[in-house]
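Only one protein chain is missing from this complex, and each of the others stays in its spot.
Going in written order, the chains are labelled A, B and C, and every chain counts its residues from 1.
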Amino acid sequence: MVPITTFHYLVVAAALFVLGVIGVLTRRNVVIVLMSIELILNAVNLNLVAFSRMWGNLHGQVFSIFVTVDAAAEAAVGLGILIAFFRNKETINVDEIDLLKW
Amino acid sequence: MNPALNSGLNSAVNAGMAPVATPWFFYVLAGLAVVSGLLVITRRNAVHSALALIVTLLAVTGLYLMLYAPFVAAVQIFVYAGGIMLLFLFVIMLVNIERSSKDRQFNRMWPVGLAAACALLVLFVSAFVKGKALFPDRMISLPESSNTQQIAGMLYGEAGKMGEYTFAFEIASLLLLVAILGAVIMTKKKI
Amino acid sequence: MPNFIMSYLNSKDAITPGAAGSQFWALVYVFIIFAGVSVAVMAMNWLERKALAHFQIRLGPMRVGPHGLLQPIADAIKLMLKEDIIPAEADQFVFWVAPLIGLLAAFTVYTVIPFGPSQAVSDMNIGILFMLGVSSLGVLGIVVAGWASNSHYPLIGALRSSAQMVSYEVAMGLAVVSAILMTSLNATGTGTLSMIGIVQAQQQQGVWFIFKFFPLGLIAFGIFAIAMIAETNRAPFDMAEAESELTAGYHTEYSGLRWSLFMLAEYAAMIAVSSIAVALWLGGWMRPFPNLLNAPAWDFIFSLFPALTFFGLAAIAIVGVVRMPAHSFFKIQRIGLAAFAAVLGFIALLLLVIAVAGRSADASVAASPAAKFSEGIDYVYWFVFKVAVFMYLFIWYRATWPRYRFDQLMKIGWKVMLPISLVVLIATAIVGVLVS
Partner (left out) sequence: MNDSTHDASSRALSNLDLETPEKPYLDSNELIINMGPQHPATHGVLRVILKLDGEKVLGTECVIGYLHRGVEKIAENRTYTMFNPYVDRMDYVAAVSNGLGYCEAVEKLMNVEAPARAKYIRVILTELNRIASHQLWLGTHALDIGAMTPLFYTFRDREEILKIFEKYCGARLTTHAFRIGGCQYETYAGFEKEVKNFLTFVAPKIDEYEELLTTNRIWIARTKNVGVISAADAIALGVTGPVLRASGVKWDLRKAQPYAAYSEFDFDIPTGTNGDTYDRYLVRMAEMRQSLRIIEQAVNRIPEGPIMAKVPKIIKPPVGEIYHSIEAPKGELGYFIVSDGSTQPYRLRVRPPSFVNLQALDTMVRGLLVADVVAVIGTIDIVLGEVDR
């Protein structure tokens, strides 16, 4: 069996990244769009950790922690906006969210 | 690296950890991650998507453990699976998904989006094919048992010195604070 | 004997199978723990019903087996045979998977619980983070169950419990951090997140962390002890399944086996969080005064405790046999209880023999398998004993206190527990710096 190298991890990360991008670009449901963004961030994290392993230092892992922080902040604000929007327009479809001001 | 920490246990760790990280684990976890990632973006029901995303996150956590990054794995479980996903589920319950799951699921420009994503995929593939030689096939064994201490050293500083990322870390805490305030202001009915 | 069995047994250092890379023994430990926890949950079920009944001047289960000893088994069989109802409007798949999430989360935690220095499946470098993280996954099961039932009461229960768990996790985490800070008060100045390492740090510093920096350790422990009740949805914080308000909360629509899985998960989670408290503050597997009374004689005396406990239980069972009414109706029950007493007595004798064989003053015995085994039994005994005290407290709380209201619960979590735990954390850090 082929030993697992950094390349394998990069392929998995690329697949997750593309799936996330597809989700962001095609889905209407905001919640799922936000989840797709989490998918993208996870792919990035996986890359960072794999590179950290490859170079034998921990900068990649530290960076992935920062990305996680960012993901948490993004999820909190994104879902907050979503709830505020849902209250006003009763919809969670992105293509109906087309007014800058309510 | 702290020599005191390597006493006794460490040799056993390095000797014994290797057989656990077999290729089979990798393929199972990677397959799980990709399949459930696919489910995330295709399910009608947002709760199903969220559950699939949790599976993806846990699979990626397994990959982290295989990469000898236990602290990142713990953060992943703690923050992502326990915190952020709970938030998602909470919000899904608050908003009425009954209607939106009966709606059209993909927007009108989905062919364009799909094409763009495919272009991205092609880009990735070509980069990987062309640049495979650039990635050294090495996997440097990181000391797992002191992983947390080293990360802490980089984030908080060690032995009186500021760490490399201390300032960035403080900024990150500010970001979180702003995010908390933003979320509260956004969702509160009356402030 | 195959090598993969013996290599771990013959290893010189006391390490966990996970750390030794011995999959076989890791699997054995997993099975032992799984069986042990399942039995413990059954015993806890019986004990809770009995103790609660005696608090409330009732007798509790008395019919199935002597003093209702077989009641949990009867209940389990009944629940398994019951019709499995999934409401028509429920989300079938999610409804099906929800109890499993809770159960998996509750049982995964046990991989890092340190029953002894080598009596754990694995000594994870991030043990305590792993435990807190995985046990926080359990709430997903509750939330998803409440949503999938497609009914109002379960939904409210799910929302309540998710908000409650998220709030109390913060205070709980901060209390845990202050205990972890205490582990770093050694020569090297580095702490540890490993569960075994935390207990060993208490051993090295010669004090349980509950008494460290009095009263800081005590306050942190108190916060954890309160937060863990909220985390496991037990009275007086049983908002999520408040019977009189939400009929049964998140598991209103569940029945039969699925419902029993929820119960199993709840009790397993109770044991798990109690284990965290024991490992972090109460010295884990250590017997009382391991540093003060460290003469071999004391070692021997303390190693008799497991046997004495079982003798005590057997004596109680014998009292039960004697006091049973002399009617022919009770004949079978009496025989059963006598047999139970005999089994307990036999276990006690076995433990006594092991203790005597393993702890003799003879130096040649010290490295023998008997000594190792005897030590292991001691470690597990003291750990389980401490956890059992917590289990009893859980029952006691339930019998004594009314239920908090949801907003009061949140107020306590955010406005009382969080500031106190922050202050304790900072104070612990300051005192720790001053001391070292």
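The definition used in the following text is that a residue touches a chain if its C-beta (ideal position, glycine included) is under 8 Å from a C-beta of that chain, and two chains touch if they have at least 3 such contacts.
Computed from a predicted structure; not experimentally measured.
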item: Listed residues C:92, C:188, C:291 or C:400, member touching the removed chain; value: C:400
item: Options C:69, C:137 or C:156, residue touching the unrepresented chain; value: C:156
item: Contact set of chain C toward the excluded chain (per top definition); value: 52, 55-58, 89, 150, 152-153, 155-156, 160, 235-236, 238, 242-247, 398-408
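We adopt the following convention: only the chains that are shown with their structure count from here on.
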item: Centre-of-Cα separation between chain B and chain A, whole angstrom; value: 9
item: Distance from chain C to chain A - Cα centre to Cα centre, in angstrom; value: 37
item: Separation of mean Cα positions, chain C and chain B [Å, integer]; value: 30
item: Contacting residues of chain B [partner chain C, same complex]; value: 2, 4-5, 8-9, 12-13, 15-20, 45, 47-48, 51, 54, 70-71, 73-75, 77-78, 81-83, 85-86, 89-90, 92-93, 144-145, 147-149
item: In the complex, chain C residues that touch chain B; value: 13, 15, 19-23, 91, 93-94, 97, 123-126, 129-130, 132-134, 136-137, 139-140, 143-144, 146-148, 155, 158-159, 162-163, 165-166, 169, 187-188, 190, 193
item: Touch list for chain A against partner chain B, complex; value: 1-12, 14-29, 31-32, 34-36, 38-39, 42, 45-46, 49-50, 52-56, 58-59, 61-62, 64-66, 68-77, 79-84, 86, 90-95
